[in-house]
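Below you'll find the structure I mean.
Only one protein chain is missing from this complex, and each of the others stays in its spot.
What follows is subunit A.
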Amino acid sequence: MSLTSTGPAAPSSRHVPFRKVLIANRGEIACRIIRTLREMGIAAVAVHHAVEARAQHVRLADEAVELKGDTPVAAHLDVRQIVAAALATGADAIHPGYGFLSENAGFARAVAEAGLVFVGPDAASIALMGDKISARNFADQHGVPVAPSVMPTADLADFVRRAEAIGFPLLIKAAAGGGGKGMSIVRSADELEGAARIASSEAQRYFGDGRVYAELFVERPRHIEVQVFGDGEGGAIHLFERECSVQRRFQKIIEEAPAANLPGALRDEICASAVRLAAAARYRNAGTVEYILGADGRFFFLEMNTRLQVEHPVTEMITGLDLVRLQLEIAAGHGLPFGQDAVVARGHAVECRICAENPERDFLPETGTIQHLAVPEASYLRFENALDRGQKVTADFDPMLAKLVAHGADRTAAIDRSIAALGDLALFGVTTNTDYLARVLDHPAFRAGDLHTGFVVEHRDALAAREPETGRLHAALIAAALGLREFRSLVLDVPEPHASIGAWRN
């Protein structure tokens, strides 16, 4: 299976009028976008901070522009410089990737105002979905289920009164939040007021907006999301769902498509509601509608991400489609290339996010230098990365180093292939979660598809690293010793007569 395998239509026949596209991103996603641009005969422009002047995305691109900034992240968030770079290099369009400016309505607007094409939705859609409250209200109005909730208010006493009326447990969130900041779960009326006050002050501190809201908290929720594409004129299709229930610190670490053990009728209902939302919003380009799914089969709208997702490869693996190509075609004004009936899912795909972190120390981010990288290769594997030997892994950027994606005929095959590939992956020089991910995949509850967003916490003890078996440890010691010059010379450099009479000489 490869990115170029034939999808439902023959997208390559559709001419995209871009000659050059600037990628306002870095790392694996910039490299992945460049790959599709190359296949389509479109030149790629990379942007970078001085600290990553020789990074892989810079080397792969046809040209590169350095962005100035106090920190590398600040450089990648500088709208003015990035638009100027696109104009200076003669790019026709800007692809924002994920993260950074991808969901910044001001950026989308600035790109359009500069006469360039933004590969994504328009600024109004980003703004609508970027605010949790307006997104939720919009979903509610269009028949997409939302969890019972209390709308944000600065009046904490009123907030507490109305929250109590919904019942417990309740989830309190920052209205402008993300990444788990300002979130807490409240299980009784006694805790409510204190939790609301803390969430509000955190929201003020992180987002400059102290409004909080509360909603019914679903116990053992699953995270199900639907990949959608819209033509911007009310037409929309879905490319099935993904399950992203295995998370740590509110961030996904394992994703799969399709979801595990999801009844067909329920899947159809969830996917249809996502399409309804995208169509109602006259949404253009790729988006993801996220839901929480309760054990009772009730599902609620969580949010819509108005960009390509980190985990888009699992959808590509089961549909045979290239999502970046679809994005570029829609951005070029071609509309949707095919109807819903043409999208077919085959087999199962699993993505593991390889992160520089230590699962034994509460997933604390790790730093280091990549000393060696050996990557398993197979037709059913994708290893999405931008890693180089000697590259420093610092706290400058997100700790995600790479994504390992495996496809199989069914879920068990995809899991088995993922575990084998994680075992074969050798990434030395920085502590990663590679072996932890293999333990998650091999856990009986994961294999059974008994997933929920608290999986990592619930199975903490079973997922902890075990002591190696004595035989394996000793084999590793022998392998290590033979890699150490001092040991090798002790073993190998002794002249023959001395070696053979060694025992006599004591």
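Assume a residue touches a chain if its C-beta (ideal position, glycine included) is under 8 Å from a C-beta of that chain, and two chains touch if they have at least 3 such contacts; residues count from 1.
To be clear about the criterion, contacts and distances are computed from a predicted model.
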> Between "PPM-type phosphatase domain-containing protein", "Iron-regulated ABC transporter permease protein SufD", "Ligase-associated DNA damage response exonuclease" or "Lipoyl-binding domain-containing protein", which matches the UniProt record of the unshown chain?
Replying inline: "Lipoyl-binding domain-containing protein"
> Of A:167, A:297 or A:468, which residue touches the hidden chain?
Replying inline: A:468
> Which listed residue (A:203, A:438 or A:456) would be found touching the missing chain in the intact complex?
Replying inline: A:438
>> Using the document's definition of touch, tell me which of A:70, A:190 or A:486 contacts the absent chain.
In response: A:486
>> One chain isn't shown here. Among A:145, A:335, A:365 or A:449, which residue touches it?
In response: A:365
>> In the whole complex, not just what's shown, which of A:53, A:124 or A:395 touches the removed chain?
In response: A:395
> List the subunit A residues touching the unshown chain?
Replying inline: 179, 181, 206, 249, 361-368, 371-372, 374, 395, 399, 419, 422-423, 426, 428-429, 434-435, 438, 468, 470, 472-488, 490-492, 494, 496, 499-500, 502-503
